[in-house]
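Complex shown without one protein chain; remaining protein chains in place.
In order of appearance the chains are A, B and C, and numbering begins at 1 in each one.
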Amino acid sequence: MSNTFGKIFRITTFGESHGAGNGVVIDGCPAGLEFDEAFIQAELDRRKPAQSAIVTQRKEGDIFQTLSGVFEGKTTGAPIALWIPNENAKSQDYTHLAYAYRPSHADYTYQAKYGHRDYRGGGRSSARETVARVAGGAVAKLLLKHQQIQITAYTAQVGKVILTKDYHDLDFSLIDQNPVRCPDLPTAEQMEALIREVRKEGDTIGGVIACIIKGLPTGVGEPIFDKLHAVLGKAMLSIQAVKGFEYGSGFAGVSMRGSEHNDIFQTDEAGKVRTLTNHSGGIQGGISNGEDVYFRVAFKPVATLMRPQPSIDGAGKEITLEGKGRHDPCVLPRAVPIVEAMTALVLADFMLRLRLNPLL
Amino acid sequence: MSNTFGKIFRITTFGESHGAGNGVVIDGCPAGLEFDEAFIQAELDRRKPAQSAIVTQRKEGDIFQTLSGVFEGKTTGAPIALWIPNENAKSQDYTHLAYAYRPSHADYTYQAKYGHRDYRGGGRSSARETVARVAGGAVAKLLLKHQQIQITAYTAQVGKVILTKDYHDLDFSLIDQNPVRCPDLPTAEQMEALIREVRKEGDTIGGVIACIIKGLPTGVGEPIFDKLHAVLGKAMLSIQAVKGFEYGSGFAGVSMRGSEHNDIFQTDEAGKVRTLTNHSGGIQGGISNGEDVYFRVAFKPVATLMRPQPSIDGAGKEITLEGKGRHDPCVLPRAVPIVEAMTALVLADFMLRLRLNPLL
Amino acid sequence: MSNTFGKIFRITTFGESHGAGNGVVIDGCPAGLEFDEAFIQAELDRRKPAQSAIVTQRKEGDIFQTLSGVFEGKTTGAPIALWIPNENAKSQDYTHLAYAYRPSHADYTYQAKYGHRDYRGGGRSSARETVARVAGGAVAKLLLKHQQIQITAYTAQVGKVILTKDYHDLDFSLIDQNPVRCPDLPTAEQMEALIREVRKEGDTIGGVIACIIKGLPTGVGEPIFDKLHAVLGKAMLSIQAVKGFEYGSGFAGVSMRGSEHNDIFQTDEAGKVRTLTNHSGGIQGGISNGEDVYFRVAFKPVATLMRPQPSIDGAGKEITLEGKGRHDPCVLPRAVPIVEAMTALVLADFMLRLRLNPLL
Partner (left out) sequence: MSNTFGKIFRITTFGESHGAGNGVVIDGCPAGLEFDEAFIQAELDRRKPAQSAIVTQRKEGDIFQTLSGVFEGKTTGAPIALWIPNENAKSQDYTHLAYAYRPSHADYTYQAKYGHRDYRGGGRSSARETVARVAGGAVAKLLLKHQQIQITAYTAQVGKVILTKDYHDLDFSLIDQNPVRCPDLPTAEQMEALIREVRKEGDTIGGVIACIIKGLPTGVGEPIFDKLHAVLGKAMLSIQAVKGFEYGSGFAGVSMRGSEHNDIFQTDEAGKVRTLTNHSGGIQGGISNGEDVYFRVAFKPVATLMRPQPSIDGAGKEITLEGKGRHDPCVLPRAVPIVEAMTALVLADFMLRLRLNPLL
């Protein structure tokens, strides 16, 4: 039950870090969508390893294959299956982990829940699984493009290096022009320096990704349990290493007075209802109000270190884990397209639900 | 689709703030559970208005009726419907709001989404709807009691008054002994003073609720999309006025190094796998590891003020909203049982899913 | 999980035969639908007991109350809860059944599955539960009226009395003008005579209900698992006492040659694609083709007899069940509106799903 996301536009993912590959089945994608394979591959390329000096140097081509659901360049309404074979699954790198419980990984909990586990590179619990999400999210983005909805995520914090500028003052075109994916170049340089330093120490560091949705019409989201921000929050919290989610004024808003926090309504020249401020983050009562939606996602430092750590094995015996392999010292740069993909999946689903009333 | 929560243990809620009442249908509750009506009523009493001087003085008895699913004091496996009639629905208090869009409320978004709306007290968007969640959550708590799982929420911050103590150093028995529901009495007094001050100004204030789950076995939660913290996050973010969710180290964890943040495994005297620290918040790879689960929920200041505010009406005309009626200056004290109820609903559902493997 | 039906237009039912009453929550009904209470009550009246001499003489007013989801005469998009109190729940009539397993009833299976059971009148397993389905189905019918879709069910067979006319030759206005709900009066009289005879013997008899859907547009239904006829079949088979379902040529079609059975396509004067014959029953590949949809539903003889039967009790002891109470000798007349209600629920759901493609 846990490998499917969405109600109308639904993805089901499968695959393991060091198995044959990873795949996604997209069910509920409308027929007639132009299937822009180059765009999908470009999205996968934004996530793939070894794209810059500050991410893991593991080599994966991450070239996807379309198994079903597309005919003569368009979606048919049938389920779209995409498959990304693993190219570089050196299982021998991981045999020393067959019985180890790596700290702050899912080895122990998977073993306890399932009785045995695919220990090769973390198996299903590896963040490699997100390659399938990005593939599915790219198809969702194709659908959202028709509706003039833009999703932009960027690195807003690495360790204690914080991008303090308001998002309105940022040039989003800079995001993919630096390896950290931060749209402010001086801050990006500080972040990159910090990541290099941390990596030199065999250590890792966390950070925050911000995401802005522009062009979302009023009325997106459902009251009560499927509030737009509740589903976005679940989507973000389902990404490996995420520890927190806030939207609009977020945690900082709790110490504001209502009289400061309330977003006053006005009507603009075109007669459109707007708010003077946007502490609501574009969502009121769980439903979009036509303003920008924005939220922030906290990522913990990567659990795999390039230095020895004490742990135990499956028999409870104390062991020392050596740091080896090729790993990210900071997950943020590669997580930016993952945050966007999950956001696109949420919005594609809600945009379809928006159409359900024949009486309006 | 949006009024149902849960996969196996599922609730569907219905009702409006100033309609006939609010109800909940609980489907999937195991048969044979002793239906402790006094406990359920006590949970509703913890949430109800007018229980102290710092919450709304609106009078609601919030006495529930059992419509189905219980026979001879036990659940039968049939859906359990609980109904809480509205006693104090003075619609005339609200007719001045029929065409107004209250700032930071859901009036505008409901109108835009549905074409018309029940404007009496916010209709379905009112936090009064949570009475049905608390009723459903109380039944979930009855089930969790059999499994020795305890859920404890408390007010951890009001405005800038922050409870800084670690939860291990708190006496949870104090929570319900003060009107703010903060387990540290000196802090509780400061919080209460702040709420009184804010109320005097006709203003409101937000805060943070912390929640601790003890006794949860290893293995609860599902990998990938239904991670335990992702579903808890969605549950919390679905509560009115919530702006953020974090678990374990949360947003603060992002500036830690991996070497500080990793929770080292050990085996205790009884042979049980434990972690030395608990930055993971009891969850690894989305699955409980047997340690305490803890998380924090941010609530914005209440949007309804007891002072005039500018706004517009449905025709786009500028109006001034007068503050009247009986409202909470701070939602935190009454939100504590709501956070617990949603937590109980998540856990009851996951505990049932935990049983699904006949091979283990 | 089992008390909810539908994906977008969803009902959740609750209640027992001799408890407080029966209810339905309708979630996903579009906002802005005129809520025609008189129509809903009229549908309930078509199902209620004691409406003619050949059905049970048990008295139930079956007057429904609207608990939520309707404001100023229209649906609001919020869940609509309808409640039908039980007026005539004389539990004392049933205490002799507390430990008995009535033959071909659900007493034994409920006891085995749930460990205890509400034995008053069959509790949740009673066909009284269908009152909630008819209420929900009436709302679905209101929605379908906007779309010019008509659903007509009638009694096509009672015991060996078979209505042999093709449905095109029948006058549907006669259906509700005779107690059997058969649109051919001479056949209706034979059916009625058979039911009277059977009742005199303290016995019961089964039959077949036919159902015709007119005005359904092309494209309704989903390929693969949610084929239109598969979901209709599930809906019908979920009704108490139903033993079979067939659509189009049905079981009789199996002995036809493909060359006889195939429905040849033609274009009518208006350029519309039509078929010369309709062995397909208006559905091809699970999707409506614009022709009439028709199907047949088999009902077994009612299990409750007005004569003694041997059985056992919960301890395995042999007992004799006396026939008492007020029961239907034949369920068909009252099942006609139930078949229509379930059909309406299926179609309302599919009609909403039909709108999901923004590209068409």
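One rule holds in what follows: a residue touches a chain if its C-beta (ideal position, glycine included) is under 8 Å from a C-beta of that chain, and two chains touch if they have at least 3 such contacts.
Since this is a predicted model, take the numbers as computed values, not measurements.
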Legend entry - Listed residues C:Thr109, C:Gln148 or C:Gln177, member touching the removed chain: C:Thr109
Legend entry - Positions on subunit A where the hidden chain makes contact: 1-4, 7-8, 10, 12-16, 19-23, 25, 27-28, 31-32, 65-69, 71-72, 74, 76-81, 83, 110, 113-118, 120, 123-124
Inset, instruction - Against the chain that's been left off, what residues of subunit C make contact? List them. - result: 1-5, 7, 13, 101, 103-106, 108-110, 112-115, 124-125, 129, 157, 159-160, 198, 201, 203-208, 218-219, 222-227, 229-231, 233-235, 237-238, 240, 243-251, 253-259, 261-267, 271, 273, 275, 279-281, 284-290, 298-305, 307, 309-312, 316, 318, 353, 359-360
Inset, instruction - Please give every residue of subunit B in contact with the chain that is not shown. - result: 8, 28, 30-33, 77-78, 143, 146-147, 223, 351-352, 355-360
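Convention: only the chains that are shown with their structure count from here on.
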Legend entry - Whole-Å gap separating subunit A and subunit C, where each centre is the average of the chain's CA atoms: 46
Legend entry - Where subunit B touches two or more other chains at once, by residue number: 1-4, 7, 13, 110, 113-115, 124
